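Just one protein chain is left out here, and the rest sit where they should.
Coming up: subunit A.
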Amino acid sequence: MLCFCPTLIHCLFFACSVEGEVSGVYLQYPLVGGPCESENVSKRISAQERVTLTHPIWLLLSVTEQEATRILLQQPVGVFLVRRSSALQKKVLSLRVDNTPGSPIIHYPLEESLFNVVLERAMHKCVLKPLHGSVYAALHKFQVSSGVWQRLQENLAIAKSKQPGELGADTVRSPDLHAIKRIRLKLRSMCKMYSPERKIKVLLHVCKLIYTDMQNRSGRSFGADDFLPMLTYVLAQCDMPQLDTEVQYMMELLDPSLLHGEGGYYLTSACGAMSLIKNFQEDQAACVLSSATRSTLHQWHQRRTIQRNLPSVDDFQNFLRVALQEADSGCTAKTLQVHPNNTTEEVSRLCAHKFHVTDPENYALFLITDDCSQQLAPDTYPQWIKAEFQSRPHPKAFYFVYRRLPNPNGCKPSQSHNSSCTED
């Protein structure tokens, strides 16, 4: 967390050194002079402002290492300047420290991209820590109500009863009960953490344990062909359905820049493994599932990708935007909560209620695209239809419209859209 520092020049940057590079810069009280010279000053001006305002003093990009040393040697302990090193192609923080034991000046190369990490961490502590429990409860409730939890538990039980070979993993190299127990303990501790970054660290550690175990038994390096089945086997053996929620939590909250790195890779693998476990029985229905998975993924991708447009409310799962079309008053749209397993019949009932329609038997739900309008059959699933549309590479505009039937007896509901969900 950021602390206030009272004097302008004597800001001491406390640098956390990791393998010789500064991974985070924190503002701290100066070593001498007590916490705050004047309460008033620190109230009027924030630490960030203080540093920003004084940058002409400490930001000396053109200064060389020799010059920096010369300047700082005449300064008290704790004074710093920031310069640019042409050799390292990085900014370097030069800090005057105590003479003992080593050099009186230490030069820390700055990992600029990591500034955000510090802020992110602080935000997690302020926001995520108190909310962690509620977010979990909400995610869990959502899984239970959508039926995912039930399916996960059933399939996990089946997957757990399988031998490594049946999951595509190498029997010889699979971890023994003792190793599984160790991994389970680690994962349990991971579940208690609120910070997605820390969770990822535990996950990486678990992956490393699996690798080490595999390697001890064969002595070579493994790619995804060997690792993913093994991870699936291990996670099934751990028998922790809550891991599915864990993965979701991390996928949603991890800094997007980290999603490209090693943590992102192994999180993706864990997500894949849980998805395999969750759908263990439904292999035969792979097409339908992959379409659903794809749409969830597509929505997640849109939410979580840097440099893309921000998502609109429509992108969120389990919301369906339905417009009521009346001959006299035009269209009014409402966002309704609709689960993937809700049928058109149920959605129509919900629409009648929400739009205060007194004669629902004369109304029906239609899917309207640029070139066609179709009445949806009562047993189709609007969320699946929406998913199918959104998972297309170039999604067309489409709308769900609840409107009066033109001729109550003359219109046949179309079946075609449920079948299109199962295509490819």
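Things to note:
FYI, a contact is a pair of C-beta atoms (placed from the backbone, for glycine too) under 8 Å apart; a residue touches a chain by one contact, two chains touch by 3 or more; residues count from 1.
Following the convention adopted for this analysis, contacts and distances are computed from a predicted model.
A chain of this complex does not appear here, and its UniProt-recorded name among "Exosome complex component RRP45", "Ras-related protein Rab-21", "NADH-ubiquinone oxidoreductase chain 1" or "GTPase Ypt5" is "Ras-related protein Rab-21".
Within the full complex, the residue among A:176, A:328 or A:370 touching the omitted chain is A:370. Of A:52, A:145 or A:332, it is A:332 that touches the chain left out of the display. Of the candidate positions A:94, A:195 or A:269, contact with the hidden chain is made by A:269. Interface residues of subunit A with the unshown chain, by the touch rule above, are 19, 84, 89-91, 112-113, 116, 168, 204-205, 207-208, 211, 215, 221-225, 227-229, 256-257, 259-262, 265-266, 268-269, 271-272, 275-276, 283, 286, 289-290, 293-294, 297, 301, 303, 305-307, 310-314, 321, 323, 325, 330-333, 368, 370, 372-373, 393, 397, 399, 401, 403.
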